[in-house]
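Here the complex is missing a single protein chain, while all its other protein chains stay put.
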Amino acid sequence: MDQEPLLHIEGLQKSFSGTTALSDACLTVYPGEVHALMGQNGAGKSTLIKTLTGIYTGDGGKIEFCGQPINFRSPYEAQRGGISTIYQEINLVGLRSVAENVFLGQEPTRFSALNRSRMDKEAKTLLARVGIDVDPRLPLARLSTAAQQMVAIARALSFRSKLVIMDEPTSSLHDREVDTLFEVIDNLRQDGVSVIFTSHKLDELYRICDKVTILRDGRTVRTSPMADISRIELVATMLGKDPRQIEASGQTAFERPKAPKPGVEPLLDVRRVSSGGLCRDAALSLHAGEVVGVAGLLGSGRSELAAAVYGMSAIDSGDMELSGTPYKPRSARDALKKRISLTPEDRKVSGLVGPMSISENITLSILDRISTFGVIRKNREEKIVAEMIDSLGVKSSGPQQPVNELSGGNQQKVLLARSLVLEPKILILDEPTRGVDVGAKAEIQRMISSMVANNRDRGVIMISSEMEEIIEGSNRIMIMRDGETVAFLDASTVTNGQLMLYMASGDTGADVSKTGDIR
Amino acid sequence: MERSERETQSRYAKLKTRERFRDFRTLIQGNSTVFMLSSVLVLLAVFMPRFFNPYNVSTMLGSQDLICIGLMAIGATFVISTGGIDLSLAGVCVASSIVAALLAPYGAWLSLFGAIGFGILIGAINGALVAWGRLPSFIVTLAMLMALRGLSLIMADRGRVPVDRDFGLVVFQNTKLGIVPLVFIVFAAIGIVSWFVYTRTRFGLHVLAVGGDEQASLMMGLRVPLVHFFVFSISGGLSGLAGVFLLAKTTTGNPLEAQGWELTAIAAVILGGTLLTGGKGTITGTLSGVALLALVFQVLNYVNGMGIEINTYLQNVIRGLFVLAVVVVQARAVLGSKKRRT
Amino acid sequence: MTQSTVTAPNAQGVSRQRSIRRLEFISRNGIWIALAALIAFNVVASNGFLSWQTLQTNLGQMSTVAICAVGMTFIIAKGGIDLSVGSQMAVAGAVSGAIITSWSGLTSVPVVGLIVVLTAAMLSAAVLGTANGFLVANLRVQPIVATLVVMITGRGLAQLMTSGRLYEITNSQVLNLGRGTILGLPTMAWVMVIVVVLATWMNRKTVFGRQVFAVGGNRIAAGLAGVPVRRVTYTVYMASAALAGLAAVLSVGVNGTVDTANLGLGYEFTVISAVVVGGTSLTGGKPRVLGTIGGVALLQLLSYTLASHNIATEISSLVQAGVILLAVASQLRRKS
Partner (left out) sequence: DGPNSASPTGAGSLPVLEQKDTYTIGFAAQQSDHPWTIALNDSLKQEAEARGHKFVMTDAQGSTAKQVSDVQSLIGQGVDVIVISPREEKPLAEVTLEAKAAGIPVFIVDRKLDESVAVPGEDYVAFIGSDFVAQGRAAGQWMAEQLDGSGKIIELYGTTGSSAADDRHKGFLEAIEGTNIEIVAAQDGDMIRDNGRKLMETLIQQYPDVDGVFAHNDEMMLGAITAMQAAGKKPGQEIVTVSVDGQKEAVQAIIDGTLGATAECNPRFGPKLMDAIEAYGSGQAVDPEQVNNDNFFDATNAPAELANAF
């Protein structure tokens, strides 16, 4: 390359008390380039990004941006310097409106007063560019995770920056939104804007990225044009293994569970349930020994249905039966007593207790099992936790590390561990592999399969926006659209395209132009 | 799974009406204190018309419960909206009143700006400790309250600092336009400016954003420390002005004055519907909350005189229960509006 | 840039690491270091400091605050706050005073009388605690507001009960509880020790302690994980109130009077300061009971030192404010 690099990072170091997150990270990004940042969970990708943009102060190393050595001390400075960032955990203000979130920090004013009408109008155009249509005056918290993610992207676009950083923007997006996002990235590239992109989905990297930098244990191990590196090589470098050890297999590590015995009473029967206005007339049945995948577009009400089953939100109409007896949970505790467990999609707000340790988080739902007369048996707890950490491969400085210090993927594993130790009859998984690296994803998928395979009295409901996961991991697929159950399909025969059509229009053959109502 | 078009439409219509009803409710919720204030005023006008005699109205408009508490409450609204709390309000108020009294011999203007400047300085110290020292505001301002009580005693040489009755600032209190005291006009002007800043400027929006989610605001590139710094400075400055008006009312700087007023001011802010956790609030609500509390004080004094004896202990109980009632109504309303997810 | 070289962390990084570790040491042991420094100062500068009597005086004086602070630690860790401790004490004092004077026959029976008085005091305070719990857990009123209301109303009620007058307490058992000594240390101090030991144990070993931490760490997530958030909320407020009731009886005992206007007046802020100085986060999280006791001891020894050196109030309040700030600042773990 004869061009001057836009960003040049060399020997970046950063450690937290106890853990070294970055020991020797290097990254060089040229103008107009889409650069992938790859690495296992906990490899240090987010830390690199946060250190670059001034959230963390680095311990050593040098950063040059536009040929100048720089040292941003706050995201404000980074933004002013021409870098706009979408961080991994969505960081927007839920109580404020969508438009305000888009423009926060660079609001249009007139005579030093906020120009709200202009703000709303421009926000609406920007949101349309990323393909979502919402009232910009709505409080942001009213949007689903995916829509919030799109708002964050719209926000990043609103800054005319030289470099846009996206830390796992697609983890909560559906294919269609991913397509929109990639169009947007393409446009950026054409405008000469560089993009740093992290994702655990290899397909996406190959589709959109020009180059890749692979981090392992806080150090850059390889940089290469995307075209020069094969999938196997990429994964092997990332995991630090020999390519020959990584055999090419299917997309996911699921082994499709055996079909349950026919004619048995369902474990869970949900009949025409409406809840919270977003889940209307949903129906679902789950048999013992089966995995039911729930597919749907952004905001189709899947999470809402899960919330209703888990007793989180009140049911307006309809009824549910659990092994033939009426089931009307009024709280999550009710559901847990019936041995129904849920791993929520939003791990930061409704999943983990941030300041608690890994161990304490894992055993939070089984406190009565590890205690006698309210006194916790430490050894029992340690044993359970050690097994779980081991089998899920949680990377940490020890079981006593607070979970908010873990990398995103490792947090997801801890969340999953909490449900698994419960040994629930019905396990509801809402986006179970969100933000998990390929290696760990396979482990998680294997665990889900084996849980059902080994315990034929249990069932799993798996909500996922990843087609492959749904198709390969479940027996049956339930499709939701606008809060309604529109179809049940047999997973062994359905194809990716069919599924897409059902989700979009409800019957095969109709056009797919209708956008999901994301409100 | 097919449903007729008609059925769908009627469902949507139902949802729409529910939505509209919710909008109306939101309107009342958003302004519940304003509504409550108006109804209390109407009730008083009907059942105690004599309460509104010009003298009474005039003194009420100039009373410390309205003016001093009001100024502190406006400041507290800014601080609370960022998710912080300012317990040093009354301390700043008293210390500033002594500063103003000490500066009185050098003229009214110096005294006025000296006191406000002192308030801003103290607020800025609070703000700096919170913003850059990353200390919890509860403890910073609590310590500041203690320190200010000590400082006030030192400045007043353990005594009191009287000022002349024809001192410029006292004139503030005594001048009236019709039955409206000048202090009230100044207070109203400050209320309007604050309302504008809070709802119509970038700064106001940043205040609410920081209160809504500090971490996110930081990551979105807001200068969070500066926001903290400024809200405390504003709060300090307004409390300083409250000190000036306190001096105008009592003509004496007294270190023992205004004990516990910070809690009254904070209670008023909360009555006004501002979330203590930050991110949501209104200035109009705060002002109505202040007016409501001031009215309750006055009414209790007044009812006392109508042959119904309410001794001061019972008054406290009633005050407490009144605040409770308002807060509970609000909490219910908020709960009703988002009965989702526990 | 295809292959990177492995470099050792440079010198700058290493020294940063070292200074971070030093900071952490200070932050973890801040109060104890401060306490040691204060003791050292007193040994040098105060008359007869190294005496049994010093220990007695300080332990006795800190015990009522410490007992309240233990309860407050759990409330704050749960993510709440309680401004009504002082009023709870006043109500408990008023009730126990009324019981002692009107049932003097029963209350002067050894042991039984004391149990009656203590139960009455703790229960009556717990009623206010229940009110707090109800407001916070059921009506979702924000804790500061809920307890502020209970603070105002509670003291009003206590004063209504006594019409503002003082009760002179002559019940020898109550007086003994406040003034007596066991093994050379004030009985009050022993009560404090028992409370602290129990609370530490609960915090470290029981499900309840874990649940308080979970609710304080993330209320929503805790609820979804099956933690009985409401029950935990009630429990911490009621337990803390009951402890305030206990402290009230001790205070009544040592002073021989029930003064509803002043009993527990201003305790809320002393107690909260001690808890925060002790390292429990005001935004909720892990309860640090021993830290709290360190905090109480620090504040106690500080005011002891200031008084015994005859420092004027105005200066004392400046010094105390400064020490509280410094202690909290040293507790703060740097975020990045």
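Note that the chains take the letters A, B and C in the order they are written out, and that residue 1 is the start of every chain.
As a working rule, contacts are C-beta pairs under 8 Å (C-beta built on N, C-alpha and C of every residue); 3 or more make two chains touch, one makes a residue touch a chain.
Only a predicted model underlies this, so the values are computations on that prediction, with no experimental measurement involved.
In the entire assembly, the chain absent from the figure touches the shown chains B, C. The chain that is not drawn here is touched, among residues B:Leu145, B:Val231 or B:Ala258, by B:Ala258. Within the whole complex, the absent chain has one touching residue among C:Val254, C:Val277, C:Val296 or C:Val328, and that is C:Val254.
Annotation: of C:Ser172, C:Asn262 or C:Thr283, C:Asn262 touches the absent chain (contact as defined above).
With the whole complex as reference, residues 46-48, 51, 53-54, 57, 60-61, 159, 164-166, 168, 179, 251, 254-257, 259, 261-263, 265, 304, 307-310, 312-314 of chain C touch the missing chain.
Where chain B meets the omitted chain, the residues involved are 53, 55-56, 59, 63-65, 68, 153, 156, 158-160, 162, 165, 246, 249-252, 254-259, 261, 298, 301-302, 304-305, 307, 311-313, 315.
As a convention for this text, only the chains that are shown with their structure count from here on.
Between chain A and chain C, the centres computed from C-alpha atoms are 42 Å apart. Rounded to a whole number, the gap between the C-alpha centres of chain B and chain C is 30 angstrom. Among all residues of chain A, those that touch two or more other chains are 55, 312, 331-332, 350. Looking at chain B, one finds that residues 341-342 touch two or more other chains. Residue ranges on chain C touching chain A, taken from their complex, read 1-7, 9-10, 12-13, 16-17, 20-21, 24, 205-208, 210-211, 213-214, 217-218, 220-228, 285-286, 336. Partner chain B is touched in their complex by these residues of chain C: 83, 135, 139-142, 144-146, 148-157, 159-160, 163-164, 220, 223, 229, 269, 272-273, 276-277, 281-283, 312-318, 320-322, 324-325, 328-329, 332, 335. On the side of chain B, the complex with chain A involves touching residues 1, 3, 11, 15, 196, 200-202, 204-206, 208-209, 211-213, 215-223, 279-280, 339-342.
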